[in-house]
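A single structure is presented below for examination.
Taken from a larger complex, these chains appear in their original positions, while the remainder are omitted.
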Amino acid sequence: MDTVDLVRANLLSPMVLAFVLGVVARLVRSDLKLPEGIYAALSIYLLFAIGLKGGVSLSLTPAGEVWLPALAAVVFATIAPVWIYAVVRGVARMSVADAAALAAHYGSVSVVTFTAAIAFLDTLGVPYEGYMPALVALMEIPAIVVALMIARVQAPPAAEHTPVSWHTVLHEVLAGRGSVLLIGGLSIGLLSGAGGFAQVAPFFDAPFKGVLVFFLLEMGMVAAGRLGDLRRAGAFLVAFGILMPIAHGALGAALGWMIGLSPGGSTVLGVLAASASYIAAPVAVRIALPEANPGYYLTATLAITFPFNLAVGIPLYHAIAGLIHAW
Amino acid sequence: MKTVPLKLVTIVAEAVLEDRLVRDLEAAGARGYTVSTARGRGSRGVRASDWEGGNVRIEVLVTDAVSDEVLHLLAERYFPHYAVVAWVERVEVVRGNKYV
């Protein structure tokens, strides 16, 4: 399949179409909405299930095989916010807080984009390293911490404002439900192994993609609610929300190739690099950097980057990974 | 029925603030609080955690002094950057002595 075919196949998957349905539902002002607790329940399910699968795969992988990808993932997630921050400040002259907020979101990863990529590869029958979900857990937090540190250093809070303490911020990131579920699921998967997972697989494995459909339906509605902000966001944000993922996607895929991942694994690493966080980063940024405008970071991640990655990015990074590996 | 006049402070704020608000309220002298889930729209419009649980609506029965203290800390720590609305009214509380 060439890229256009891949895009077409991807666009017609139930997950992507559910996102589109969500957008349409909002645009026609339907009264459709997932009940309050359901969205939260779905996200708890997805985070925990991904952690669990990652842990089980880790328990089956020799440590010698994992350390290099793990290290690469952490290093990428740690230094990516630095250049994101520099680009945003340099090119768009946004405030320190706004630039740091974007760095936190784009340096971290999106669990939903990751799962969409997995579904995409599964459908194509492309194999990838089983421990990839573990990388999600590793790449979620570092960028957020680094970006918030940058903000503190670059614009120390004014004396008259008691800023949120470092301790609170770190707590928010590390004990946030995203981290607890991912890392907790990972640990449980690791400790209980394939035998333990087999007991709960009918709940955490088989229905996974179906749950994702509802999750994407809701994300479509939320993203559509942000479309109005797009106009106000301006050209920079739109360009940033598309070009930054492409650059990161290519970089991630190349990195995957360098450290010896399979083409599928390189695709996933590209997707992780290209994706922007929707669960951990917004909460942490809102609390630690309240002066950053959510109209920028939420609009960019939700209304631009997420749909772009879902529809075009995932097959694109797969094609790029294919080229790099074939080269 | 003997009742005690107290201030009821109602705070509507974005949900991510719940834990911090509650801690601050207790530090300001509130002896208890009631939280419920809400959604809404205000002048600010954009909410950080748009798909993260909407707003919370917190009610605290407090003495006049604590009420002032609470409004003060809202003004200082929350109003500048967050979507927060608060109002105060006088109510008659049954078993009111336990809140003083």
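Observations on the model:
Letters A and B name the chains as they come in the text, with residue numbers starting at 1 for each one.
Please note the rule applied: contacts are C-beta pairs under 8 Å (C-beta built on N, C-alpha and C of every residue); 3 or more make two chains touch, one makes a residue touch a chain.
Remember, it's a predicted structure, so these values are computed and weren't measured experimentally.
Composition of the entire complex, written as a formula in the shown labels, equals A x3, B x3.
Note that in this section only the chains that are shown with their structure count from here on.
Chain A and chain B have centres, each the mean of its CA atoms, that are 34 Å apart.
Chain B makes touch with chain A in their complex at residues 14, 16-17, 20, 37, 46-54, 77, 80-82.
For chain A in complex with chain B, the touching residues are 36, 39-40, 161-162, 168, 218-219, 222, 225-226, 229, 278, 282-283, 285-287, 290-291, 293-295, 298.
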